[in-house]
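I'd like to ask you about the structure that follows.
The complex appears here without one of its protein chains, the remainder shown in place.
Right, chain A next:
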Amino acid sequence: MAITVRVPTQLRSLTNGVSEVTVNGENVGEALADLGDQFPGLSDRIFDDSGAIRRFVNIFLADEDVRFLDGPQTKVSDSQVISIVPAVAGGAF
């Protein structure tokens, strides 16, 4: 199952500058684990020591925050897009 992950600037030093990576997995966690396998060091940036998504990292599946879905267990389907976005506070004002 081919899923696209969009990588933010802050992580592109680990992806050789690439902004979109194709990964495989049944759910968001598996997809991100595959990303980590392809680019060593990436997983440490996204997950904390307990394996949870770091609190300042937002993961979107098809433009929806996975915290509103099933978190890393959220099922993904073929050709969906996952975005990794640093938390941006503020601005609604």
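Assume a residue touches a chain if its C-beta (ideal position, glycine included) is under 8 Å from a C-beta of that chain, and two chains touch if they have at least 3 such contacts; residues count from 1.
Simple rule for what comes next: contacts and distances are computed from a predicted model.
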**Asked** Can you pick, from "Allophanate hydrolase subunit 1", "Threonine synthase", "Glutathione ABC transporter permease GsiD" or "Polar amino acid transport system ATP-binding protein", the UniProt name of the chain not shown?
**Response** "Threonine synthase"
**Item:** Selected residue (touches chain absent from view) among A:M1, A:V18 or A:V85
**Value:** A:V85
**Contact set of chain A toward the excluded chain (per top definition)** = 6, 8-11, 13, 19, 45, 54-58, 60, 63, 65, 67-68, 83, 85-93
